[in-house]
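All protein chains but one are shown in place.
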Amino acid sequence: MAAKKKIITLPKVIQIFFYGLALIAVCSLSLLPLVVLFKISIATPEMTMGETLSNFGAFYWDNYRAAWDNSNLGQAVLNSLIITLGALAAVVVASSMAGYAIARYPTWYNRAFYKIILVSMMIPAVLSTVPLYIIMKGINGMNTYWAMILLLAAQTLPFSIFVYTGFIRGVPHEIEEAAIIDGCTPFTAFWHVTFPMLKPVTASIVIIQGVSIWNNYGQAVYFLTKSNMVTIPLSINRFFDKYSANWPQMAAAAIIGILPTIVVFVAFQRYFVKGLTAGAVKG
Amino acid sequence: MTLTKAREKGNWLLNNLHKGMIWPAFLLFLAFVLLPLVFSVGFSFTSWNGLGKADWVGFDNFAVFFQDDRARNAVLNSLLFAGCSVPLLNFLGLGYALLLDKNSTLNKIVKAIVYVPAVISPLIMGYVWLLILKDNYGVLYSLFSLFGNGDAYVNLLGDKNWAMAVIIVVNAFQYVGLTMTIYSAGLQDIPSELYESASVDGANWFQKFTHITIPMLGPSIMINIITNIIGSLAVFDLVVSLTGGGPAYHTETLSLYIYRLAYGGRSGYASAVSVMMFFLIAIPVGISYYIMRKSNLYLNEEK
Partner (left out) sequence: MKMRKMMMGLAMLALAATGALTGCQKTTGNVELTFLNGKAEVVDWIDAKIKEFEAANPTIKITQEFDKDASSALKTKINGGDIPDITSVYENSLVNGGYYYDMSSFSAWNRVSSSVKELCTDPLTNKQYRLATNKTTAGLFYNKDIFTACGIAAEPATWADFIADVAKIKAQNYIPLYMGGSETWMLGHLMEFWGHGIIKENLGNVAANLAFINNDQTKLNFTGTGSAIKTFATRFLELKDAGCWNSDFVTASYDDQIENFATGKAAMFSQGMWALSKVTAKNPTMASKIGFMPYPSMDESKAPKAVVLSDVDSGYSVMKATKHATEAEKFLNFLWNVDNQKAYCELVSAPSAFTDVDANWSVIKDTVATALSKGFNIGFTSTPSGFGGGECGALIQGLYIGDYTADTFTTKYASDWNAAYNANK
């Protein structure tokens, strides 16, 4: 046994060297798509790929202006913002409350609902497309913000409820009981006391579901058909067909669409890990 | 863990409002998830062509499914994709998590960087990789030309055997951040005393890994494997932008086939195939869950 310990112990310097190399490799692989996208977005339309790659000096920002003007990106950004924020607000409120109900009041119907929710995560979204169209039309929700918000909130409910339930189970119920003794109802106790403690989960929901809603294409493409209602992913795709692969402009539009998600991620990232794991892993 | 009864003073509504807390979620779910689902399953028993009325055909659509070559092709493609992606994502994720385990700021930054690709829409990611891999015009081809021989470049995306491999790898590098995050947190929850006492007992790295790390990571492994199975079997955007399901349907996954069926006017049949897709997902997930429960990896209180 003692002999095995001596097998491979490299000098500290070499260990650090390989470690650093590994980190650089990891970062490069992850950032490669963004770097390529960025480089293309600052290239002139006439440049070949070789020139684009070796271009380290010239920043042709006009692509951004052109992309913004040509595909009505401004309106699309606004639409994406409204829908994403609205849906996030709705899903956070609805799923945290549902998680509270399931975790604190495990009646048979609450638990049944929970199980159905879990199973529904396995159902491919594509299954619901046509009936959804009929429903959306029936409630006069086509090309409206409110219907889109409710739809996307509904679709992101399962995972959110799952995570909230798991996390709330880990929060001692004495906290709410103390608040109730102080005069709160169970409802207000949740909002005053429990919800603030759910910050990590809320943060992880904002990141994961927020990104998913922001990038949503599969539903938006059916229900937001008027040009003044499109969101960023739709806008970029139309752009593609109309201007058939003006890659620099498309890249610029894509970067404009990605920036907010990165900003939000960086902002909420601290709580993200805690929330995700406490909710998902321990739940 | 139930709460003690609320105080009886005050408004009945306020005191009982908490009983309605599940309703917003329930109603939303009912209207936008459950109802469409029921409709869809209903459509799967009809020959609806996307226009006008639908005729009842019973289980015909399902019978057709089992004889449909293109459906079989799509199922195999989806299975291949998931079968390769799930292990890849988990090995990479665990590897990254182990590499970046120490709680240094540097590691935190690198972990954040690793996660960034996951916030990019898979549609865009596909287009970016298309630009990187394209024959004659892509980034890699240009590099090959720059450093000598453009002809040596292999058009991977056009090769019926390699196209799927490309999609698998691109997908893995986009979502490894998520698997890694879950493993990271799982790793940090393992009490260091376990490792210390194992060292005292003379265990080497490998033994510590297999006897402490893996078992303690049980919940993380299960979450990752299940979410990865579901996500991989449903992959769509990436395939559309990277290969469009080609060449000649060699990368057409089930979700893409269903989408095309619905678009092509065979909505009844598309619904039936979607129902089959649900089973395709549910079976592996069920098996994984069962295996992990049995091997006691999932250390959690009964719900």
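For reference, chains read A and B in written order, and residue numbers begin at 1 within each chain.
The rule is short, and it goes like this: a contact is a pair of C-beta atoms (placed from the backbone, for glycine too) under 8 Å apart; a residue touches a chain by one contact, two chains touch by 3 or more.
Predicted model only: the values in this text are computed from it and were never measured.
Residue A:195 is the one among A:113, A:167 or A:195 that touches the chain missing from this view. Only one residue from A:35, A:58 or A:89 touches the chain missing from this view: A:89. Among B:136, B:199 or B:295, only B:136 touches the chain that is left out of the view.
Set against the missing chain, the residues B:20, B:264 or B:286 yield one that touches it, B:264.
Listed by residue number, the positions of chain B touching the unshown chain are 49-52, 134-137, 155, 157-158, 160, 244-249, 263-266, 269.
What chain A contributes to its contact with the hidden chain is residues 82, 85-86, 89-90, 92-93, 130, 133-134, 136-137, 142-146, 149, 191-192, 195-196, 199, 222, 225-227, 238, 241-242, 244-245.
In the analysis below, only the chains that are shown with their structure count from here on.
Chain A and chain B have centres, each the mean of its CA atoms, that are 15 Å apart.
Within the complex formed with chain A, the residues of chain B that make contact are 1-4, 6-7, 10, 14-15, 17-19, 21-22, 24-26, 28-29, 31-37, 39-40, 43, 50, 96, 99-100, 106, 110, 112-125, 127-129, 131-132, 137-139, 141-143, 145-146, 173-174, 177, 181-182, 184-186, 189, 202, 204, 219-220, 223, 230, 233-234, 236-237, 255, 258-259, 262, 267, 271, 274-275, 277-278, 281-282, 285, 300, 303. Across the interface of their complex, chain B is touched by residues 1, 4-5, 19, 22-23, 26-27, 29-34, 36-37, 40, 48-50, 53-54, 90, 93-95, 97-98, 100-106, 110-111, 113-114, 116-117, 119-132, 134-135, 150-151, 153-155, 157-158, 161, 169, 173, 176-177, 180-181, 183, 185-188, 190, 207, 211, 215, 217-218, 233, 236-237, 247, 250, 254, 257-258, 261-262, 265-266, 269, 272-274, 276-277, 280-282 of chain A.
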